[in-house]
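Of the protein chains in this complex, all but one are displayed in their positions.
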Amino acid sequence: MILKIKTFGISRDILGGREVELDMNGTSVGDLRKSLSMRYPQLDKLNSLFIAVNQEYAPDEKVLTAADEIALIPPVSGG
Amino acid sequence: MILKIKTFGISRDILGGREVELDMNGTSVGDLRKSLSMRYPQLDKLNSLFIAVNQEYAPDEKVLTAADEIALIPPVSGG
Amino acid sequence: MIEITEHPIEVQKIIQAATSNEAGAVNTFIGNVRNQTSGKKVVRLEYEAYEPMAVSEIQTVIDRASEHWKLTGWAVSHRVGALLPGEIAVVVAVATPHRKESFEACQFIIDSLKQTVPIWKKEFFEDGDQWVSAHP
Partner (left out) sequence: MIEITEHPIEVQKIIQAATSNEAGAVNTFIGNVRNQTSGKKVVRLEYEAYEPMAVSEIQTVIDRASEHWKLTGWAVSHRVGALLPGEIAVVVAVATPHRKESFEACQFIIDSLKQTVPIWKKEFFEDGDQWVSAHP
């Protein structure tokens, strides 16, 4: 499945763009994590990486569709 | 010794003036408390009554002179 | 900056007086006149201060706070005279390098101010008035 992924903070530097297409294996958020990790091993060095689906933090079990708004959430540092 | 006593809050209502003269027996803050209590028994009904000498809270042992600035500090309620 | 004033307190001025370039965090407490106390409608308040002693006691509170926390700035303003519900009675602004200390120091200062600073509040109801906290 081909997904469009929004990137923020350091994840944008690692993926190299505001919105990046990724051809992932599997259908869940957990599967997406594995595909991202294979393609962008630098993501594994971050303190944390959450995945937001339709503007909400999503658990690894969540099943994705190509219509979902998917975003990478590296460690936040607001305030 | 005759003292001038500044009054605030409810102590002004009880003593009946912004600055009241009192002829006290003894010389200490503790003695002043006794003289006040005799003359104005309603003061004993307050939650607390501190005596300030020269704009500082004074202990009962402190010895007074007629030149001191003396003030009654009933329970404070600022803020 | 310590201020006992008969005029409406300008919050922005108090915050600015506490703020400097070293201030990573500024915590501000604003105490407003409430329109009721224990369910009874408050028509107005009157605050009275023993002014020179109030200023020096506020300074004592600030000095005590400075022993516990690194204050990069601070300002305290207390209103006196007649106030209506909704008006600002007191403002405390405290600046520190980090945020946790700004909360702790500001709370310490307002809590201490209420306990030791010679300022008195009289509440006026529709059917009478009373000096707050005077009697058990």
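Letters A, B and C mark the chains in the order given here, with residues in each chain numbered from 1 onward.
Here is the rule we use: contacts are C-beta pairs under 8 Å (C-beta built on N, C-alpha and C of every residue); 3 or more make two chains touch, one makes a residue touch a chain.
Bear in mind the structure is a predicted one, so any value in this text is a computation, not a measurement.
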In the full complex, displayed partners of the excluded chain: A, C
Candidate in contact with the missing chain, chosen from C:I4, C:I110 or C:V132: C:I110
Chain not shown: contacting residue from C:K40, C:K70 or C:R99: C:R99
On subunit C, residues whose C-beta touches the chain left out of the figure: 11-12, 15, 19, 21-32, 34-35, 85-86, 97, 99-100, 102-103, 106-107, 110
Those residues of subunit A which, in the complete complex, touch the missing chain: 6, 8-10, 13, 45-47, 52, 55-57, 71, 73-79
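Following the convention adopted for this analysis, only the chains that are shown with their structure count from here on.
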Chain centre separation (subunit A, subunit B; CA means) in Å: 72
Whole-Å gap separating subunit A and subunit C, where each centre is the average of the chain's CA atoms: 48
Residues of subunit A whose C-beta touches two or more other chains: none
